[in-house]
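Missing here is one protein chain; the remaining ones are kept as they sit in the complex.
Up next, chain A:
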Amino acid sequence: DSHIQYERVGADVTMKCGSMDWDAAVTWTANGTDIDESHLNGSYLILKNVDLSQSGQYSCYEGSSWHLKYQTYLRVGTPPKEPVLMCRSNNYPKGFYCSWHLPTPTYIPNSFNISVIHGTKDMVCEKDAVPKNRCHIRLLQLFSTVKYKVTLTVTNALGKNFTTLTFDEFAIVKPDPPESVVAKPVPNNPRRLEVSWQNPSSWPDPESFPLKFFLRYRPLILDQWQHVELSDGTSHTITDAYAGKEYIIQVAAKDTDIGTWSDWSVAVHATPWTEEPKHLTTEAQITETTSASTSSFMAPPTTKICDKGAVVGS
């Protein structure tokens, strides 16, 4: 009979050759390769302190007739550790999802079972086809003071483990980052940048559940971000940009009342408008342009780069 045999890493494994007697003459193979007699005790195969590399197909043949008497597939692995579980609502108030993973691999198949209880009610967690380690719960009630209790149990042939999360509905609300972030210079305004974005498409009802936003921006030449919080609307004009410097800009979102901030959006870059250099025909114009261009490298009067009137780019 052929079947799968699971054993823990480090275990000592003994395999009998089916119904053959202890003193019968037999041959054992591992993945088709004969196993040295030193591993045999009579007709029994003895594997000491097995490791992952010893997983494979083990077969036992009767000595003279080479008749296959026993075959097994040995899977060496570990029992599951406590799984890591995370629940989050990025589409409030539609529902929330839970996703999980194992902190370390087990090298053998695991099965996961998740239970979601709200007060006394059992809720269905609809599993995603892909990714497999994720499922969704639909919120039927809103504004509940009763916590949700999610228990994830992982089982494999070598053991079982579980983890439990208990949380309030509003504590796990975390939108996805804003989308379609665009930053543009404002013609004739050397210190302005116009930034616009959209609500994350996963946020189902911004009318009833408005988002507020956090914008951060900085010139590439500096590390210090500047921040501005915006309670509504999906655009903002930066008015204190350094002339001619390339900026990096990101936006985050949060429900106006509950939950936590989203991750930062994808970063966008933009450089404020700068005056086109005039076409030079006479020497005077050349001189005029040279002095003009030097001054443009002078840091704007309201610079915050350093206090001692440093000159940018000098």
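We adopt the following convention: a contact is a pair of C-beta atoms (placed from the backbone, for glycine too) under 8 Å apart; a residue touches a chain by one contact, two chains touch by 3 or more; residues count from 1.
Everything below uses one rule, namely that contacts and distances are computed from a predicted model.
A.B. asks: There's a gap in the complex where one chain should be. From "Small ribosomal subunit protein uS7 domain-containing protein", "Cardiotrophin-like cytokine factor 1", "Protein kinase domain-containing protein" or "DNA replication complex GINS protein PSF1", what does UniProt name that chain?
C.D. replies: Options "Small ribosomal subunit protein uS7 domain-containing protein", "Cardiotrophin-like cytokine factor 1", "Protein kinase domain-containing protein" or "DNA replication complex GINS protein PSF1" considered; the missing chain's recorded name is "Cardiotrophin-like cytokine factor 1".
A.B. asks: Can you tell me which of A:Gly42, A:Gly159, A:Pro185 or A:Pro210 touches the chain that was removed from the display?
C.D. replies: Selected residue, touching the omitted chain: A:Pro210.
A.B. asks: For the full complex, which residue in A:Glu82, A:Asp128 or A:Asp257 touches the chain that was left out?
C.D. replies: A:Asp257
A.B. asks: Considering the complete complex, identify which of A:Gln57, A:Thr166, A:Ser201 or A:Thr239 is in touch with the unshown chain.
C.D. replies: Once the missing chain is taken into account, the touching residue is A:Thr166.
A.B. asks: Can you name the residues of chain A that touch the chain not displayed here?
C.D. replies: Interface with the chain not displayed, on the chain A side: 93, 139-147, 166, 170, 207-210, 256-258.
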